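Missing here is one protein chain; the remaining ones are kept as they sit in the complex.
And then chain A:
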Amino acid sequence: MAKPDVNPAIQDGGAHGFLSPAAGFRPGVVSRVSTALKEGQVSPTELCQRCLSLIKATKFLNAYITVTEDTALRQAEESEKRYRRGQSLGDLDGIPVAVKDNFSTTGIETTCASNMLKGYIPPYSATVVQKLLDQGAVLIGKTNLDEFAMGSGSTDGIFGPVRNPWSYSKQYREKCGQNSHLENEDSSWLITGGSSGGSAAAVSSFTCFAALGSDTGGSTRNPAAHCGVVGLKPTYGLVSRHGLIPLVNSMDVPGILTRCVDDAATVLGVLAGHDPKDSTTVQDPFNPFKLPSVIDVSKLCIGIPKEYHIPGLSSETLAVWSKAADLFENAGARVIEVSLPHTCYSIVCYHVLCTAEVASNMARFDGLEYGHRSNMDKSTESMYAATRREGFNDVVRGRILSGNYFLLKQNYEKYFIKAQKVRRLIANDFVNVFSSGVDVLLTPTTLRDAVPYVEFIKEDNRTRSAQDDIFTQAANMSGLPAVSIPTALSEKGLPIGLQFVGRAFQELQLLTVAKWFEKQAKFPILQLQEMLDHADALSHQKISLSS
């Protein structure tokens, strides 16, 4: 297989090559590509084709469930016509994007990585998907995830696990003393984190410029941190959930994964706003914003929650977190320790509320109207039972059972109501901190850098989720916006991300701070070429690519 002709400068959006790998800073990737498209330096079709061939070359990452080659090329062609007429729809016109496979897309299979929905073709598109398409974005494919978005590794879907592109990076391989030989290759690859691992890997490996994920307990921010990309969780109620196959209605939000903070702001500008089809979106009008290029953080107050300094936190991540705090302080910001006293209860509280809503949301999968239906036909009841056993994996079934238990009449007060009250307390912790003068919180996103798959699967999904969600889930409980920014490489040469949590609906402030930090951090670009060499070698060796 011939290596695809990839121009890293174009893939990075640096049409004028001002981005050197050493500098590592890429402001406004999408807007630069957009400019290149407008000026005719590259055409939407070319861009689309490059992404498609790169997807083929990186197939071993297993980031995509469906690659929508035909529709993407058609969309690219339409975009090209618009550019030629000088009538581009905006910054996203002609830009390849990917969408996590738990968003409904008209006419395109949507599986949630589950047998229950294998072969399911939705008759409508999620609002956020439609908004992207209305702006002329080119939908390049549906990305892989943990089944029904339940998990923190993107390892538990029926299409197999997603591989972290950094497993094949020059940075990682050099640090780990790996050479180009393949001896332990297949057993040492790393997880992406989850559950939006496919989307994170897709953005990270340059096969698209932005991707939609979902975030219920950290599912966008976690893989963003592990894959070295920006992962934004907007305020609950800002972005429509219509068409996002629900996990926990009171916590889910569509997440945005991009290569830089400016891009996240661009995509948010397209997606945010009231949707009559989602009664939980706020009515207030949303004004899309562009982030300032000159940012002064000296007037800011950054809060460091002391309860997030836990034993499980790796020393490297702790060091990076510290260094970041110092960075703000040196720039004149006020950096103070704050307390979120109910943090220790959040895992259990999250577990009760999450499983209860999951049990409710999964009740619709009965095999009658759509999706998998078992052949068992002795009675309707037995058909339901067999369908749901065959259609759902252990993780999903476990959560359904737990959730139903908590919702039983005799347990409702003790568990569900109690958890609602604790949730209120957790949310109030943030309210108190933000009303005491703190503008933004700075925390780690994950406990450590990405681990190898073989190590990750030693613990079960529930254990892993409980561990890995610890820094991220509070933002879902309280509905606040949060963003993970790739900060530095670990000793192994793997990405470490830090999280900023902002005030409700203050995405402008949150992303402004994040952008400043991104500029300071100068996180390096993933060295792509190595990965393609690997792909070449792999294909020659005809190694099986399933997990």
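One rule holds for everything that comes next: contacts are C-beta pairs under 8 Å (C-beta built on N, C-alpha and C of every residue); 3 or more make two chains touch, one makes a residue touch a chain; residues count from 1.
To be clear about the criterion, contacts and distances are computed from a predicted model.
**Q** So one subunit is absent here. Using its UniProt record, which name fits best from "Glutamyl-tRNA(Gln) amidotransferase subunit B, mitochondrial", "V-type proton ATPase subunit F", "AP-3 complex subunit delta" or "Anaphase-promoting complex subunit 5"?
**A** "Glutamyl-tRNA(Gln) amidotransferase subunit B, mitochondrial"
**Q** Going by the contact rule already stated, which one of A:Ser187, A:Gln283, A:Asn375 or A:Ser435 would touch the omitted chain in the full complex?
**A** Once the missing chain is taken into account, the touching residue is A:Gln283.
**Q** Would you indicate which residue among A:Glu357, A:Asp429, A:Asp468 or A:Glu507 is in contact with the undisplayed chain?
**A** Considering all chains, including the one not shown, the answer is A:Glu357.
**Q** For the full complex, which residue in A:Leu318, A:Ile347, A:Met376 or A:Leu407 touches the chain that was left out?
**A** Residue touching the chain left out of view: A:Leu407.
**Q** Please identify which residue in A:Tyr384, A:Phe456, A:Phe505 or A:Phe523 touches the non-displayed chain.
**A** A:Tyr384
**Q** Thinking of the whole complex, not just what is shown, which of A:Gln130, A:Ser250 or A:Asn428 touches the missing chain?
**A** Once the missing chain is taken into account, the touching residue is A:Ser250.
**Q** What chain A residues would touch the chain not displayed?
**A** Chain A touches the chain not shown through residues 248-250, 278-280, 283, 356-357, 359-360, 362-366, 368-369, 380-381, 384, 404, 407-409, 412, 416.
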